[in-house]
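For reference, the structure is listed below as structure tokens.
Apart from one protein chain that is not included, each protein chain of the complex appears where it belongs.
Labels run A, B and C following the written order; every chain starts at residue 1.
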Amino acid sequence: MKHMTRKATRHISQNEGLIFEKSSPGKAAYKLPPLDVPEVDVAALLGKAERKDLGNMPEVSEIEIIRHFTRLSTWNYAIDLGMYPLGSCTMKYNPRVNEAVARVEGLANGHPYQPEKISQGALRIMQTLSDCLLEITGMDAITLQPAAGAQGELTGLLMVRAYHQSKGNPRKKVLIPDSAHGTNPATAATVGYAVENLKSNSRGMVEISALEAQMNEDVAALMLTNPNTLGVFEEEIHKIAALMHAKGGLLYMDGANMNALVGKVRPGDFGVDVMHLNLHKTFSTPHGGGGPGSGPVAVKQILEPFLPTPIVVKHSDDTLGFEYNRPQSVGRVRAFYGNFGMFVRALAYIFANGPDGLRQTTEDAVLNANYIRKGLEGVYDLPYSTPSMHEVVFSDKIQARKGVKTMDMAKRLIDYGFHPYTTAFPLIVSGALMIEPTESEPKEELDLFIEAMKSIAEEVEEDPEFVLGAPYHTRISRLDETMAARKPVLRWKSEPKS
Amino acid sequence: MKHMTRKATRHISQNEGLIFEKSSPGKAAYKLPPLDVPEVDVAALLGKAERKDLGNMPEVSEIEIIRHFTRLSTWNYAIDLGMYPLGSCTMKYNPRVNEAVARVEGLANGHPYQPEKISQGALRIMQTLSDCLLEITGMDAITLQPAAGAQGELTGLLMVRAYHQSKGNPRKKVLIPDSAHGTNPATAATVGYAVENLKSNSRGMVEISALEAQMNEDVAALMLTNPNTLGVFEEEIHKIAALMHAKGGLLYMDGANMNALVGKVRPGDFGVDVMHLNLHKTFSTPHGGGGPGSGPVAVKQILEPFLPTPIVVKHSDDTLGFEYNRPQSVGRVRAFYGNFGMFVRALAYIFANGPDGLRQTTEDAVLNANYIRKGLEGVYDLPYSTPSMHEVVFSDKIQARKGVKTMDMAKRLIDYGFHPYTTAFPLIVSGALMIEPTESEPKEELDLFIEAMKSIAEEVEEDPEFVLGAPYHTRISRLDETMAARKPVLRWKSEPKS
Amino acid sequence: MRYLPKSPADREAMLQTIGAGSINDLFAPIPAEYRLTRDLNIPRQMAESEIVDWFRQRSRENGEGYTSFLGAGAYLHYRPVVIDALISRGEFLTSYTPYQAEFAQGTLQAIFEFQSMICELTGMEVANASMYDGSTGAAEAVMMAARLTGHSSVLIARSLHPEYREVMATYATHQGLPMSTVPFTATGRIDLKGLEQSIGSDTACVLIQSPNFFGVIEDVDAIAEIAHKHGALLVVSIAEAVSLGIVEPPRSADIIAMEAQSFGVPLGFGGPYCGVIATREKFVRQMPGRLAGQTTDSNGKRGFVLTLATREQHIRREKATSNICTNQALVALMVNIFMTIYGKVGLKELAKQNLAKTEYAAQQFGKHAKVLFSGSPRFNEFVVETSEDPSAINGRLLGHKITGGLTLKKFFPEVGNAALWCCTEMTTRSAIDTAVGVVADSERSVRSMNDSSVEEQVR
Partner (left out) sequence: MRYLPKSPADREAMLQTIGAGSINDLFAPIPAEYRLTRDLNIPRQMAESEIVDWFRQRSRENGEGYTSFLGAGAYLHYRPVVIDALISRGEFLTSYTPYQAEFAQGTLQAIFEFQSMICELTGMEVANASMYDGSTGAAEAVMMAARLTGHSSVLIARSLHPEYREVMATYATHQGLPMSTVPFTATGRIDLKGLEQSIGSDTACVLIQSPNFFGVIEDVDAIAEIAHKHGALLVVSIAEAVSLGIVEPPRSADIIAMEAQSFGVPLGFGGPYCGVIATREKFVRQMPGRLAGQTTDSNGKRGFVLTLATREQHIRREKATSNICTNQALVALMVNIFMTIYGKVGLKELAKQNLAKTEYAAQQFGKHAKVLFSGSPRFNEFVVETSEDPSAINGRLLGHKITGGLTLKKFFPEVGNAALWCCTEMTTRSAIDTAVGVVADSERSVRSMNDSSVEEQVR
């Protein structure tokens, strides 16, 4: 190591092959109970539909499985190990009580089609969570069905379309700022809308005059992330909303960055018509290596008729139930009711925080981002000097002069024991370093991060080549992504028998 | 690294200070529910017994606690990570279902004094486990009370003493082979017996003639480990038992090595009068970084009256209960009924194996030890060529010529990604390498171990100095144990305020 | 505030460093008129013990302790404890999508193994890292087929899970993909003649489910032949993954969209589950969702990365193959561990037990009521037609702490008084016998009512 870090050291780490490489006929990790009904003649029952062989499925014992996945796990970084400042991802602490309550028997084993009479617990959870989320967002109605943020967007835009359709014209376009996350345009396309780019102004915000120019009766909605992906709050949000509404358009808010707002301001209050939340960001459900998520969509009254079916309703006898008969609904976006297990976790998180805790959480998230900004200002280029909310976006402009890009420094940051920041976007910043610490970081960890980032900047000055070779301290060095894409090997294959 | 290993690599590992170093007033990881009874005036209730200050107890948040202990954990080696061939410790797989059933509500939350009527579940577990262990050992009666092997020894010897006492003379001595584990003599002393050493013969076994010579009416018992700590089965066990019994003595068996015998031979059948089992070895309850254990003691009928109180009995109405009224009992060895949580786990292990599984387990344990022996014979000195059962003991004789001792090679083995073997005993082997793989190791892992051990032997030949400096691949290098003992620092202290 | 790692002094010091007078300075960009100046009206901060109690109470109101005969896309199989023990490790639970491969090899290798096993089981050449669930997976597979063929209409079997059909409809509406439905015959299988008639040169794909919603195994090869003859692709949805242990996978399909919930994922009142799409290698660049691929590091060591990202929204934006971003990674890991535990032999044995239980149950029900489609091969579900409305029978079964089969009227009015029953390895013979007993009683009382009304008429 060129520079020393107080954050991490190297230690011995177990190797582990693919599970298939451990397989051997006759090993087993399962045991079924004896059958209490007669055995059956499979061939007689299934005929040619009978499967004879399961190919190269592994045969291993339980201890090998424990070791396999335990060893694999030790190769991962995680929130539980330290700061995970991926911008836009809100990698906050995932409380353990969430996991405990999600596993309570009646919730973990509830069947989606069990009679309403014995589903009151689950319904009550959905109802309570909905109430809380509506209060938090300041919206009027909600669906919990979408499986993640992107599906929330889809659901929201479907409702936008259904709304316009109900007025006689679905319209043609959706406006999306150039700073937006990739799912926004991808979703608009899925819903059959043309995407029109909206250029950000020099402060990183929507340029009101541009919006004015682009907004017309062909535009169904503006998809806005607020705070946007620069971590900047759209100060003229009220004007934006007014402009959209004036031309009959709707304001969609991508709620990925709600962690900057909860308890401090409500999108429903500043003119948003429809928005999604990411329970796996703002509401602490675990990321799990990429999912599952949950993307509830909250709407204003005007959009309520279009919510996906079913919705939770209260019957006259005060019991809860599902209502399917909603003629204007956009329909289902997935089977059953959504990622219920995530509802349980998100609600547990809300309970654990209460109004005071949620507000403090937001304040700490914003405090942390500004502390990092202060610590790294000058060391890294700050393309937009507009105030930061919950995240701060630097660029690699200074370091790029030495040939070192954001991704190279990201790899080097790994050597310092930190997960890197987001490098992939916003596209309006060339070579972005998008840093979102969340509220879960103690000052100590932030100081270590700032120290590491400064040290890397120094390394870039002193020896850029060295930084380009990072990471050095991981069990494998930099992986060849180009080769992976050029000659994709997407599955294990048994060696051809010789 | 001089030689390469296929077993492990180096990877980044998080640093972490002491929890006290993270403490700051006002942070908290707890929250109590609101009090549903009136607040109290503590001073009025407790007077001068009131505590005002909790000293330097930490104040930290939940995420910091999760990270603290997660980070710490990653510095440990564990069975879940790989082979842990500590001789005499039987580091076998700790099945996860054991942990699951031990946490079932009524078992985890059962109070030891709850009425028998609502304790039938726990009693049935104790009864069933007792039945299984008696069948496995071939003994007549059992107590589950002792908390670990050493306390089992204590309980067993107390019963030996009570037995002799009941015959009018407690006797004076206990014979213990020089190969025995340290707890054997320590326990004998605790029970007030003088310890007399019994020298092993050149085959590593009890020398019958020596035993004959030393055995007399002063000897209360012989404490024998079988297979002994060399992993050698005392072939003349029947003669040993006969010799003891002829002079009115008893044969105590330290059952630490039962993993070599279960399902293949029963101590009760070969003349043992009293023995303890280690549920945390043979019966898979987890070691947990040093405990808890459980050391049931099984006895022949003649010793039954002396079992600690209470014992589990069946009432006339077929319900189970505790019997306290046992006038000849040695008394209690601990409060309540023993480490009940370990009973649950051990019984789950027995259920998961059944008679066929337990036998196969023993066979695999012995197979593994012999495979290692074969693989390392010639590379390391084998002080006793007697057949090995579940473990094999080499010595560092060959390597010591180059100045490299068993502990040095143990440290080097860490660099190869393995936990070392036992170095501390048996004392009859100078520089012992006591290797017990258990049945839980696949052939692949054994091959890696043999490869590593051979590689270390080569390193000793090529560059002994290098081996003396090991470990090199851990987050800290060799620790100064001498300094730790010379100037003990046994607790954290706050820096004196300046 | 137990999750927040800051003391008041820390906050003070940080504000000072930043140069802010108070925390509210940092919220200045929010127009004052919108700032919330009150507490949110949500429940007060609760202790952990209160939270646990609250959810335990909800659990008791949620069918705790009932034996269930419900399947229909959500199956109760035994979940080995190893699964939760492993997925609960913070390194899996609290990591993100493995964008930084060198720091996420655990997740990446696990995904690679998942993809490989899905391929082994489905007989396909490539599989992705997961989709939201079986229903959205099926919809994405159909959109993929439309892109691959350039055709623009879709045929859907009526025996597809009705909620999958609804989702398909939602997704297809704005894709310019007209959908039509192919009925099933009295065998419970797709109407091949009807299929021949409906299919056309503009058909992008035929979407079927096998075992289908009624538990009946379709003649996939025959369907594939028809589809392929017309230049359409065959998309097969598999909702009951355990069937793959004993039922030949639809190898003649072009895309398989699978719901893997059966493989170790809790019922969880309907989610999170684990969709996955598998297909032929040549179609991979039109596949939605993440893919892990093998590569080497700069020293030639094997490693894994996310790959072919140019299909995805974060690179391709409105031209991506799908808008999916977050998927079901941790659930896919459960599935992965489940497949590893049962493996080559266990999955077969498991499936066989499901078959045996179901056969026994169908036989027993068949003695008293009519088991529909019983001439066709089936896996672990079957349809029982009763004289009485099955909802009424189910109401009585609740008294035995049994949840009876799913009443089909809502989804399939044409089948009348019928319910879809499911047995798995978890269903005990005694539960089956109890349920059969209640159905038998129902039939008897309807018969005796009929007899007496006949008598009445006679009188």
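Everything that follows uses one rule, which is that contacts are C-beta pairs under 8 Å (C-beta built on N, C-alpha and C of every residue); 3 or more make two chains touch, one makes a residue touch a chain.
Just so it is clear, the structure is predicted and the values come from calculations on it, not from any experiment.
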Displayed chains contacting the withheld chain:
A, B, C
Taking the entire complex into account, which one of B:200, B:282 or B:474 touches the absent chain?
B:474
Considering the entire assembly, which residues of chain C contact the chain that has been omitted?
48-49, 52, 78, 80-81, 85, 88-89, 426
May I ask you to list the residues on chain A that touch the chain which is not drawn?
24-33, 59-64, 66, 70, 96-97, 99-100
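What we mean here is this: only the chains that are shown with their structure count from here on.
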With chain centres taken as the means of their Cα atoms, state the distance from chain A to chain B in Å.
46
Rounded Å distance, chain A centre to chain C centre (Cα mean)
21
Find every residue in chain B that makes contact with two or more other chains and list them.
12, 31, 61-64, 66, 70, 96
Mind pulling the chain C residues that touch 2 or more other chains?
1-6, 10, 45-46, 48, 50, 82, 85, 90, 103
